[in-house]
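A quick write-up on the structure given underneath.
Only one protein chain is missing from this complex, and each of the others stays in its spot.
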Amino acid sequence: MMKKFIFPLLLCLLLCSCYDATEVDDLAYVVALGIDKGEEKKMKVTFQYAVPLNISGGVDSKGGESAPLFSATFETDAIHLATDIANDKMAKITDLSHLKLIVFSEEIAKDGITEFRRDLKEDFEIRPDTSLAVCQGSALECLEAVSSPLELNPSRFYEDFFANTASVYSFSQDISDFLNGKTEFPMPYLIYEDALEAYGMAIMKNDRLQALYFPQDTVIYNILRNTFTNLKFETKQGVFRLDSRLPPSIKIETLDKPKITFFLSLTGEAVAGEETLFSDSKKAEQILTQTLQKRILNFLYKTQKTDCDILDLYKHARKNFFTEQGFINYNWNEKYKDAEFFVQISFQNTRVQ
Amino acid sequence: MKTTNLLKKIFLFSPNDGQNTYTFNTHTAPEKISIPDPNQKISTQYEENLKLVSEVYSLPENSDIKIREFLIGQHTRAFLLFVEGLVKDDSVNTNILGPLMLLPQSSSTYQALHDTLLLNSQISDTTSFRTVFDDVNMGNCVLFTDGLDTAFSIDVKGWERRGLDAPVTEQVIYGPHEGFNENFKVNTALIRKNIRNENLVCETICLGKESKTPCALLYIKNITNPDLIQEIKHRLDHIDADYIYEAGELEQFIEDSSFALSPQFLTTERPDTTASALIEGKIALILHGSPFALIAPVSFSDFLTTPEDKYVRFPFANLMKLIRLIGIVSSFLLSGLYIAIVNFHHEMIPADLLFAIEATREAVPFTALMELLLMEVSFDIIREASLRVPSPIGSTVGIIGGLIIGQAAVSANLVSPIAIIIVALTGIGSFATPNYALNFTFRFTRYLYIFLGAIWGFLGIAAGIFMHAAVLSMLNSLGVSLFTALANDNRDTVLSYLFQKPIWKRELRHSYVNAQKTKLQAKISRKWVEK
Partner (left out) sequence: MENYQLSGKEATALMINLLCSKLFLLAPGYFIDNAGSGALLTVIFVYAVAFAFFGIYSSKTKRDILSLIPSNFFKGLFGALSVLLLVFSGAGTFSQLVHYIKIMAMPKSPIAFLVIPFAAAMVLCAYAGLKSVGKVHGFFVPILFSVLLVLVLLSVQSFEFTNLFPIFGKGFRAVFGEGFFLLSSLFELLVLLYLPSLTSASFRKIGFSALSVSLFFFVLLIGAYLLIDGKTQNLPIFSVIRASALSRTDSLFLLLYALSGMLYLSAVLYFCAYIFGKTFGLATFKPLILPFALILISFSEITFLNPEEQIFLRYTSYFLWILPFLIPLIITWIKPKNKKFGRNGKRDEA
């Protein structure tokens, strides 16, 4: 009895349904998304699609010359409308589930990116580890400048480009903070001439581009965020190789003028430069800590001047309060402007005398 | 004239032309042939007995039933009744006919015959024809003597049989290589050879009203729980069927739930597995004519165990068990998961692999579901066919069929290579299932999972797993839940069922057997460790 019912039922369901089922080969996967300011409408959205036939097995069958990427640009008012237009114009369905990078042009970042939050948040397809970046000039040109001779697969290029901890001048900012409503955060600033390059940070405040920092600031940002290994740090006297020994800790005294102290614990050694760096470990330590301290303080005061709490210092300040109301009454945003910064560095020289 | 005949033949052709047309009548009940009542007492009259026997066995039409008339001690008439081919001719000649015919002083009294003349170890006497016929059908030889109302049934069974072979379905590398054959005396002897204990009881129960197939019920009387024995006897005694010939049939007659997706008795071809089950406190059934023993009660983990697990050192045994579990799970789940992922959850696939899949799928005209079903069905056909193909080319058909069809299908763009990999993995995984009966289950459920995965993606798979578990956990094997290991309150845990402990840790019998003796070995079995 049961079997008699189950099988026809299954068949019926198979025939009438599968609402969400889509074949892999019916989809066109976007690996990078570029957003430029539009001329007639709000924005120009560039989808950079992966071309699977040229990525896997394409090398031997087509001589390895055909491009693994293909871009299409649509002028619309919202990202969702752009996918609709793309679906109209192409046989395959545009799919954002393998999106690796979203690039905003500088112009659109200055105008504000708040509306994209709503647009992107609705889409559960977009992974939380998608990277965000701002680029000089046009996002379309930026994406077209991508060439990845080492990787067959462009999506891997995007993944590795930002996740690369060996590079001190780049960092990765994923989309989850942005989607969760954070309005003060840095994004990598991309420039392109021959190839794509991360050059400094674009600081966002209230979803608007507030300031651009230099690549040197990125180094300090990476040190303070503890996202570095084998960092080469330049001083006037020579170059040091640094590793972190303990994660940096932050202590904040919430007085009228907040006192913010950073404790850094590093290990490393001199790798190039004056002879004293190698012979006198005390001296080397002194040189490093002084330079580093100075540069960190410079960086911190710079963030304070541009009024951006990109290191999430407010989270540490919250520790001193029992309730959220207490923290709100303290008015951190105002007080932060008058904060004083201190840096303490303990450095362990690994060079054996 | 000749040509007209030929033309006539051609144009007026009818297949039954010129033949006697016979149609088998299946509408009216057949005419019943009367048989003399076999439930009679043996008469003292020689002729009467001879007449009844000839009538019952429809002699002389029946060519393999033999009646040998002769004189005992040259004075008393007697005849032997036996089935040609079932008895050992040598013993009949030398041990029965020899002394009776050749010794002139032979007497025909009951005492003389029983005590001195019949040179055989197994003799029983009977006064009923019913017993006589049963014994003759089983391969005994029966002696009727003029003037005696008792017949002697002499065990001279000696039919042709297959020798002991390695078990076909349960081969091992470590461990004994002998398996049961179709003769149940040999089978019970094999078990007794393994156990060598006087407490092993081998009761014979005849099953089937007409077939009277002997069935041996084995247990160890000071270990097995008497309730279990009583229950199985109750079930065996209450089968009302005419013919039972195979262990598989018997299993279906006595199992708890016949629609279930899992076997509830363990079938094994191996005497060592049977013996160790008996020692565990379980019972075993061996049916005449079947090379399989049925073991109950069992838990689900017993279906996932091979005898080798006990013989191999325990770390390797556990590694093999783990790998086998993965194989078994993939044998029913992998295709469903593949369909679910490919149709619903693309984002799970790493980008590299996804682009590779997309590139190969680009040229394939079918949907992923269609190509998977195509391959699954053709794989099952190959498997089914390679069983029937004569053995020398059978294995070649399996391998070549699989390889060639797969290769050709890929190059013809009928299916994508990834689908072939999935189907091959499922197929190989299903061979990792040690129990043949369970293998069927997983082959069947695999299709259900494919459909569920194709309809609802992971949601369907989740529902499938859940319902599968719910249905399986309903089942009982002789009153013991198949999932007895799960969340019970006694000392056994799931891990202790699924994996093996080191040999010195296997101190207690499984608690679900509830045996008379719980201890299997001493707390410290390797006494030499203590100095």
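A and B are the chain letters, set down in written order, and residue numbers restart from 1 in every chain.
Going forward, contacts are C-beta pairs under 8 Å (C-beta built on N, C-alpha and C of every residue); 3 or more make two chains touch, one makes a residue touch a chain.
Quick caveat, the model's predicted, so the values are computed rather than measured.
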item	value
Given A:Asn87, A:Thr114, A:Asn180 or A:Asn333, the one touching the chain that is not displayed	A:Asn180
Among B:Asn225, B:Ser378 or B:Asn488, residue touching the chain not depicted	B:Asn488
Sole residue of A:Lys92, A:Lys283, A:His316 or A:Lys335 that reaches the chain not shown, by the stated touch rule	A:His316
Residues from subunit B at the interface with the omitted partner, ascending	341, 344-345, 347-348, 350, 452, 456-463, 465-467, 469-471, 473-474, 481, 483, 486-489
Footprint left on subunit A by the chain that the document does not show	13, 17, 19-20, 124, 127-129, 176-177, 180-181, 312, 315-316, 318-319, 321-327
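Criterion: only the chains that are shown with their structure count from here on.
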item	value
Chain centre separation (subunit A, subunit B; CA means) in Å	65
Of subunit A, residues touching subunit B in the complex	2, 10, 13-14, 17-18, 20-25, 27, 29, 31, 50, 52-53, 55-58, 95, 97-98, 100, 125, 127, 153, 155-156, 159
In the complex with subunit A, residue positions of subunit B that touch it	259, 342-344, 346-347, 351-352, 354-362, 364, 367-368, 448, 451, 454-455, 457
